[in-house]
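Structure incoming, see below.
Right after this comes chain A.
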Amino acid sequence: MRRARAALELLAPVLLVVLVALFGTIVSSSTQTYVVTTLVNVAIVVALYLFIGNSGVLSFGHISFVAVGAWTAGILSMPASEKPAIMPSLVGFLRDTTVGNVPSLALAAAVGAAYALLVGLPLMRLSGLAAGIATFGVLEITHNVLRYWEKIGPGLNTFSAVPETTGLLQACVGALIAIVVAFAYQWSRYGRMLRATREDPAAARAVGVSVYGQRLLAFTLSGAVAGLAGGLYVHLLPVNAESFYLDLTFITLAMLVIGGATSLWGAVVGAVAVSAVDSFLAEAENGVNVFGRTLDLPSGTRIVVVGTLMALVLILRPAGLTGGRELRVPRALRRSVLTKFSA
Partner candidate 1 sequence: MTTPALELDELEVRHGAVQAVRGISLTVDRGEIVGLIGPNGAGKSSTLHAVMGLVPPGGGDVRLHGNSVVGRSPEDVARSGIALVPEGRRIFAELTVDENLRLGSAGRRFGDLDSVYELFPVVRDFRKRHAGALSGGQQQQLAIARALIARPEVLLLDEPSLGLAPQMVDAVFEALAQIRDSGIAILLVEQRAQRTVALADRSHVLANGRLRLTLGPDAANDTETLVSAYLS
Partner candidate 2 sequence: MTVDWQTIADAFGLGGMYALMAVGIGLVFGVLRLVNFAYGQLVMAGAYSLAFAYERGWPVWVGILLCFAVVIVLSVAMDWVVFRPLRTQTPAVMLVATFAVAFLLQSIALLWFGSLGKIAASLSSLNQPWTVGGVDIRKISIVATVVAAGCLLALVLLLGRTNVGLHMRAAALDFRTARLLGVRANRVIGTAVLLSGLLAATVAVLMTVQTPLVTPDFALRDTILVLAGVVLGGMNRLISATLGGFAIGFASGFLGGALPTNQSQYLPSFLFAAVILVLLIRPGGLFTRFGQQAAERV
């Protein structure tokens, strides 16, 4: 029974992501870009979930890890011939090193994890409001430094000329890796310990769980996933420092909250649902044909709609669309099918 539940907990988000990717194969190439972006968003929101959902501690800082992932992958995979034009002040070893697509993504994850570990070492002692504000500070510092420090990146310039390798396949694989990592973590004893600290920190501490240590582990792991997502991003679009700041922080947090912050299923559903609405509206801001009529929305509509949705969910259904629970098969079905399945 336990195994059946675990299987469903993994299969449901995996199937949803695969369905989204398959949908991407049958649509026009301009719509496909939205589908690919959706899949990368899934990876970011799963990274957020891995830490926020399991620990119950707020983080405004995860987009920093996405940013350093993007910087790592972007700098290292840009052809050496292009670097001087876009990043004239780059330090020697970054200028001279060029790696392929997959190694750049692996390094993005590694740097994301390392940065999260570094940040988490002091910050994981904080909870509640203090954690929210301190992680916000991390976002501000990261954004500020990446914007101006031209020795380690393009500064105010945009990452053009990075090989655009993030297509449907790579984005889908990336999202699946994020889901599998989050799933493996939440079923591990570490994941269970961290969730225990979320429910009752005092009781968890009393039975010997280190709240600090468990949070740090989850923070680092989610930093790795966020770094990977950043790598996927830089291989998808020409990004710059502004791409990884308040807007992305807002929209990904909205996805997590709307879907339901305390379950993997909620994170994935939130990312897919909000991305779908967001993509449709973004398209509509450029004029879109709906049932033979042209819908032309003014720019800004997207965030109004997403912001309203998020506020409504927070007020009316704080646990999110999924109620913050993993997907469960209805009771009747469970009895007939799953008992056979696990027998």
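In the analysis below, contacts are C-beta pairs under 8 Å (C-beta built on N, C-alpha and C of every residue); 3 or more make two chains touch, one makes a residue touch a chain; residues count from 1.
How were these picked? Simply put, all candidates are chains of the complex that A comes from, given by their letters.
Because the structure is a prediction, the values reported are computed rather than measured.
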Have a look at 1 or 2 and point out the one touching chain A within this complex. 2
Candidate 2-touching residues of chain A, taken from the complex the two chains share: 57-58, 60, 122-134, 136-138, 140-141, 144-145, 148, 201, 211-212, 215, 246-247, 250, 253-254, 257, 298-304, 307-308, 310-311, 314-315, 318
